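In this view, the complex is presented without one of its protein chains, the others remaining in place.
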Amino acid sequence: MEDLLKEFPIVVEQPLNWGDMDMHGHINNVWFFRYIENARIAYYEAIGKYEHEQASGTSFVLASTSCTFKSALVYPDVAVVGARIDEILTDRAVMGYRVVSREHNRIAAEAQATLVSFDYAKGEKVIFPEILTQRIHALEGKSYRSKE
Amino acid sequence: MEDLLKEFPIVVEQPLNWGDMDMHGHINNVWFFRYIENARIAYYEAIGKYEHEQASGTSFVLASTSCTFKSALVYPDVAVVGARIDEILTDRAVMGYRVVSREHNRIAAEAQATLVSFDYAKGEKVIFPEILTQRIHALEGKSYRSKE
Amino acid sequence: MEDLLKEFPIVVEQPLNWGDMDMHGHINNVWFFRYIENARIAYYEAIGKYEHEQASGTSFVLASTSCTFKSALVYPDVAVVGARIDEILTDRAVMGYRVVSREHNRIAAEAQATLVSFDYAKGEKVIFPEILTQRIHALEGKSYRSKE
Partner (left out) sequence: MEDLLKEFPIVVEQPLNWGDMDMHGHINNVWFFRYIENARIAYYEAIGKYEHEQASGTSFVLASTSCTFKSALVYPDVAVVGARIDEILTDRAVMGYRVVSREHNRIAAEAQATLVSFDYAKGEKVIFPEILTQRIHALEGKSYRSKE
């Protein structure tokens, strides 16, 4: 599992709920988005996104999200979810996720979310905050500046 | 269905989600509490609870809730949910709910919630607001004063 | 709203649950995937997918899904969700969705799902069933054959 998630600086775990399985006997697709949301928020906390939001009024909006399902998750098991930044663009970042079954040590899903930098007071998109870019570089141990 | 819900002044409808069925092939128990929450909020709106809360700082806290399951709900169907006040006590009210299957015209569940009158500024229980009692009387067409 | 959904042969409605709003005061992203799942299943029913599945052992697997958020949904409102087939490929189809706010008559989200044709007995992908292609053509009033 460490191998499957070694490129993800943030990893969170979520034991599966029995009741999140649907009639097909595996975890219903919507819950994968709940798992990756938890990883996203853990990532936000790691880079001080909330303090920055308070100080600057600039936050992120979830513009889109997607998930590709690789193998079913079945209770009882633990979803181990990695999060990393895949790209930083002018006014947005793309966060990548990997959901791994702890029981089977295999990938259950790969996912992404596009996070748009947004000034709530102005009601408009803004340049992705430099300070968060720096913290992301520090957390990820690499630079995304060449991406655009 | 009108018969089953005729003693409930507030009635809301919720088409079932396929994905809310669990491995047993019927709506999982937790969603009944979601349905009755919708009915509770519709009741709150009908008696101007939110305006009163804004004006007075007094609101309700969900102190407890319970549900007795009478028959399974299976997608596709519509949960028709009635809400009424069963009792008004010194610092609380008991709201009663009935969940009816529209497809089968039968009771799926009977539920209750105890709502404690709470002053958030003071952080303590308060007397159930007289103005809301009056509006409940008007909505229900009867008085609860003799209950305590 | 008819205008926004006129290119979608299947339309389902889902009144929002108050409790599906998160701390930001709008419907949390995961529930959009619940709404589109309902529309997907209604589409399946319209083309007799379940009968075909019983008869042939061939079904669809949700291979991936994505959603682009256009405007927030806030309780109380009704999510009106359209579903259509965007593409039929060798062993899969892409279903497109549009989620519309009934209250605001505007698009809340655009979404897609890739459905892979799968033979459960053999445990492998199979050619997208001709009979379902024909029913999709009938339902959509157009042909997808030129797509690949």
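Every chain is named by a letter (A, B and C) in the order it is written, and numbering of its residues begins at 1.
Here is the rule we go by: contacts are C-beta pairs under 8 Å (C-beta built on N, C-alpha and C of every residue); 3 or more make two chains touch, one makes a residue touch a chain.
For clarity, every value in this text was computed on a predicted model and none was experimentally measured.
The missing chain, though absent from the display, is touched by one residue of B:8, B:31, B:75 or B:97; that residue is B:31.
Shown as candidates are C:28, C:68 or C:112; the residue that touches the absent chain is C:28. Residues touching the missing chain, restricted to subunit B, are 28-31, 33-34, 37, 61-69 (touch as defined at the top).
Although one chain is hidden here, its contacts on subunit A can still be listed: residues 12-15, 17-20, 34, 37-38, 41, 75.
One chain of the complex is left out; on subunit C, the residues touching it are 18-19, 21-23, 25, 28-30.
In the analysis below, only the chains that are shown with their structure count from here on.
The pair of chains sharing the greatest count of C-beta contacts is A-C. In this assembly, B is the chain whose CA centroid lies farthest from the centroid of subunit A.
Remark: subunit A and subunit C have CA centroids separated by 24 Å (rounded to whole angstrom). For the pair subunit B and subunit C, the distance between C-alpha centroids works out to 32 Å. Annotation for subunit A: residues touching 2 or more other chains are 28-30.
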